[in-house]
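One protein chain is absent from this view; the other protein chains keep their places.
Think of it as A, B and C in the order they're written, each chain with its own count starting at 1.
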Amino acid sequence: MLDKKGIAQRIAKEVKDGYYVNLGIGIPTLVANFVRDDIDVEFQSENGILGMGPFPTEDEVDADLINAGKQTITARPGASFFDSALSFGMIRGQHIDLTILGAMEVAQDGNIANWKIPGKMVKGMGGAMDLVGSAQNIIVAMMHTNKAGKSKLLSSCTLPLTGVKCVTKVVTNLAVIDIVDGKFKLLERAPGVSVEEIKEATEGELIVDGDIPEMTL
Amino acid sequence: MLDKKGIAQRIAKEVKDGYYVNLGIGIPTLVANFVRDDIDVEFQSENGILGMGPFPTEDEVDADLINAGKQTITARPGASFFDSALSFGMIRGQHIDLTILGAMEVAQDGNIANWKIPGKMVKGMGGAMDLVGSAQNIIVAMMHTNKAGKSKLLSSCTLPLTGVKCVTKVVTNLAVIDIVDGKFKLLERAPGVSVEEIKEATEGELIVDGDIPEMTL
Amino acid sequence: MITKTVNNVTEALEGVKDDMTFMFGGFGLSGIPENSINELVKRNIKNLTCISNNAGVDDFGLGLLLKKNQIKKMISSYVGENAEFERQMLSGELEVDLIPQGTLAERCRAAQNGIPAFYTPAGYGTEVAEGKEVRDFDGKPHVLEEAFEADFAFVKAWKGDTAGNLIFKGTARNFNAVMSGAAKITVAEVEELVEPGELDPNFVHIPGVFVQRIYQGEKYEKRIEKRTVRES
Partner (left out) sequence: MITKTVNNVTEALEGVKDDMTFMFGGFGLSGIPENSINELVKRNIKNLTCISNNAGVDDFGLGLLLKKNQIKKMISSYVGENAEFERQMLSGELEVDLIPQGTLAERCRAAQNGIPAFYTPAGYGTEVAEGKEVRDFDGKPHVLEEAFEADFAFVKAWKGDTAGNLIFKGTARNFNAVMSGAAKITVAEVEELVEPGELDPNFVHIPGVFVQRIYQGEKYEKRIEKRTVRES
């Protein structure tokens, strides 16, 4: 089974040379730490930077330089700053190659819910609806089940949606799963996790086709 | 009767302190020369400058600094450059206080035609359709009649329109005329020009209400 | 040069009243118009509709207006990490219109640029699109969204000149640039106010025509929400 870092590490393998990548808050933020350093990748943060660098040293901290998670950051050489309209223009205009974000629920039709539990909790969608409404390559990073032990990979979402038929891949603590033809398709097992365990933790329809390899990180 | 310079000079009196002004090609360009120098006025050129200054000296000429008429210009202190989308955003968003442009025909309903004579000549509308489609204060600068001696102030335009019900004032070599309730209303006579002469040169309905003063420049 | 300078925040906020709609620049606490917000808190005007990506934190930024119940309605994209905002929303004390962040930005930009409405894919198939026109372009459904209308926009820039030209720093540009000129009156506060000619016209982010009043803020706290550092 993977921990959050492990999920990020596995997703990092999906990041290809020349990609512009938008990382959501939470697990996705960790992905940056695991991207191979022999490929060229740029991170966009939707509050207005392309070419995001690592966290600053104490001396470098600048209130005018944060990421979408409100953390202080740095800018790499070749970075640029821009306003929120142009930033979402990059996203909406499909100039960003890969979007990685968290979710409360993902359905086998590719629907995603991640911003609201009616009556209980409202985070707000932030930029997520714009991201999932436009991106062509969306990976969800999340735990396979919620704190109550219930599956987050469902036949259909129960919470208010963030976007429809948009998620292409899900990486959880248990598995790597693609969404193909309205079904979950199991691609890889997390180390030490059996196909049975994954089936049990997946409420939606899970296609298991042939031998499922254990993932390498 | 006024010459082109005189028309520009009369229009300059309509330019008020604190105005942002867009000047079209031709007579309107001349208006800048006659604006009182004790008031603060900024000129916008829709190709991307606010704070346009006078023509450059030989030494200052820069191919990267032109106005919408493609003439070399200078920038005043406090000027700014921007792209064509933001430039027309200023116009469309009604941030420009006064638009002065030329015309082939103006009708008593405020319609204007200035970009095309079917089968004969096509200049293109350039930014004129955006300007007349949005501006609330539009003055047309033109000769009262065309080269064939025919009136350019008509009951209804015959040429393809640039905009509908948008012109508020016309200043010609003969007169200053407002457009009020779908009619031309004579406000001032050019020096030495009689009301009769103006009536004769105006094909559209001209309201002459009381004594019409001769204009002062 | 047309001058936009006002002497202080009091003059800058002349005309603000109960029941008005305001826009506030900033993302999180980065680039928020601190001085204008503090003055609004002091004036205690009520029943406000506020368009702002976030609502500050409990004790800073728009959180201060929330705490004093000066806000009737928030139009935002994100609530997370603001306990008072979430509490007022869930209890029904506060009306909240949550909209996608890119749509929020584009509706400001539309107001600034005289575009009354546009289509976006964001929010299609979600409750955000309920009651809105949906239309396919290139086979993909899009939602019709309209430009905002607001009485005042409060923005904060790094440098500005007396002609109203603005320059932003880093990611503090965010909504400040797109809200400039998107309301009837735009009030800009800057860390440093200079004379016309001191800013390079090639690098002005927002031309002065979009700004009606400009002043140098008295002081800037520039609070950091999540100070994250690495070993040097």
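The rule is simple: a contact is a pair of C-beta atoms (placed from the backbone, for glycine too) under 8 Å apart; a residue touches a chain by one contact, two chains touch by 3 or more.
Remember, predicted model here, so these are calculated numbers, not experimental data.
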Among displayed chains, the one left out touches A, B, C
Given A:M90, A:V122 or A:V170, the residue that touches the chain left out of view is A:M90
Subunit C residues touching the chain left out here are 106, 110, 113-121, 135, 137-138, 140, 142, 146, 167-170, 202-203
Subunit A residues touching the chain left out here are 18, 20, 40-42, 44, 49-51, 75-82, 85-86, 88-96, 134
It is residues of subunit B that touch the chain not shown, namely 45-49, 54-59, 61-73, 75, 81-85, 87-88, 91-92, 111, 115, 119-130, 133-134, 160-165
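Everything below uses one rule, namely that only the chains that are shown with their structure count from here on.
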Centre-most chain by CA centroid is C
Per the C-alpha centroid definition, the whole-Å distance linking subunit B and subunit C comes out as 36
For the pair subunit A and subunit B, the C-alpha centroid-to-centroid distance in angstrom is 55
Between the Cα centroids of subunit A and subunit C the separation in whole angstrom comes to 28
Flagged in subunit B as touching 2+ other chains are none
Residue numbers in subunit C touching two or more further chains are none
